[in-house]
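Sharing a structure, written as structure tokens. Questions coming.
Every protein chain but one is kept in place in this view of the complex.
Letters are used for the chains, namely A and B, taken in the order the chains are written, and counting of residues starts over at 1 for each.
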Amino acid sequence: MEVTMTHYLVLAALLFLTGMTGFIVRRNAIVMLMCVELMLAATNIVFAVFARAHADGGGHVFILMNFAIAAAEAAIGLAILVEIYRRRRTVNVDDLKALME
Amino acid sequence: METFLFWFCGAAMVLGGLMTVVQRSAVVSAVWLIFAFVAAAGIFALLHAPFVAILQVLVYAGAIMVLFLFVIMMLQGPVLEGERRRMKPALWPAVAIPPLAVLVLVGTRIADHGTAAFTTPLPAGFGSPTHVAELLLGRYLLAFELISIALLVAIIGALAIGKEERKLPWK
Partner (left out) sequence: MEAMYAFFMDKAGMGQAGAHVTVAAIMATLMFIVMALCALVFTWMERKVAAFLQSRWGPMRTGRWQGWAQAVADMLKILGKEDIIPAEADKALFIFAPLLVLLGSLLAWAAIPWAPGFVAADLDLGLFYIFAVSSMVIIGILMAGWASNNKWALYGAARGAAQMVSYEIPLALAAIPVVMYTGSLNTQDIVIAQQGGIWNWFIFRNPFLFVSFFLYFVASIAETNRGPFDMPETESELVAGYHTEYTGMRFAFFFLSEYANLFLVSMIAVLLFLGGWWAPIPGLDFLPAALTFVIKGVLMVFLNMWVRWTLPRVRVDQLMHLCWKVMIPAALICTVGAGLWMMASGAAG
């Protein structure tokens, strides 16, 4: 069977859904951040697919933007987690409910 | 050949993603995520995006995931060994139904309309560093400059958050 645009898009959708499910299911904040990275990677594939479909390199440029966003998000997210861990000795989101009660 | 590579990289990527979610240890999760990202580089290469493919390995696997592994190791403790509580079985459908619904929708749509092939022919040098650079420093110059400012802000923000608080005399 020939590989078509649809195949790539379905693959990206599968990955995005995996990342989304992981974000909901997991309680460890670091793993949740990793699931966000997985979702970003899935959107990158969609960018690449449409860049290929329209023969327009703009998609590639936006993948690079997405890399920068992912890096910034990881840096700040992890810095916040380290700070939370210093104060509360946990990164489990179930325990971080000071604002909930 | 392309078909085989697609199924190979695609399967590897889905496997990596699933294992990231399923594994209880954060370190093992991170290693599987790296595996998924390397497979994603293969997918980019198949989509005629060689520059992006190599950046994917360099930036994601080589820098971002190293940062993750680093933080996981720094915060080593029983907290990171895994989830302490399992999810209540009553919640499983709530988590599983939305993704499945999306997949069913996509499946019916493909069954009705068939698959769409790539039709536009690619110019020579598509996705090469020269091509991407010309766009990045030409048509998308403003976005490029803005993203560099965003990165700078992120660096300063991470520094400000991560810095050890000094003992101030009035505290």
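The criterion applied here is as follows: a contact is a pair of C-beta atoms (placed from the backbone, for glycine too) under 8 Å apart; a residue touches a chain by one contact, two chains touch by 3 or more.
Predicted, not measured: the structure shown is a model, and the values here were computed from it.
Every shown chain touched by the omitted chain in the complete complex is listed here: B.
Taking the complete complex into account, B:63 is the one of B:63, B:137 or B:152 that touches the chain left out.
When the full complex is taken into account, the listed residue touching the unshown chain is B:27, out of B:14, B:27 or B:95. For chain B, the residues in touch with the chain missing from this view are 1, 25, 27-28, 31, 34, 50-51, 54-55, 57-58, 61-63, 65-66, 69-70, 73-74, 76, 128-129.
The definition used in the following text is that only the chains that are shown with their structure count from here on.
With each centre defined as the average position of its C-alpha atoms, the distance from chain A to chain B rounds to 5 Å. Residue ranges on chain B touching chain A, taken from their complex, read 2-3, 6, 10, 13-14, 17-18, 20-21, 26, 29-30, 33, 36-37, 40, 43-44, 46-49, 51-52, 55-56, 59-60, 63-64, 67-68, 71-72, 74-75, 77, 79-80, 82-85, 87, 95-96, 99, 102-103, 106, 110, 115-123, 126-127, 131-132, 135-136, 139-140, 143-144, 147-148, 150-151, 153-155, 157-159, 161-162.
Remark: chain A residues 1-8, 10-11, 13-15, 17-22, 24-28, 30-31, 33-35, 37-38, 41, 44-45, 48-49, 51-55, 57-58, 60-61, 63-65, 67-76, 78-83, 85, 89-92, 94 touch chain B in the complex.
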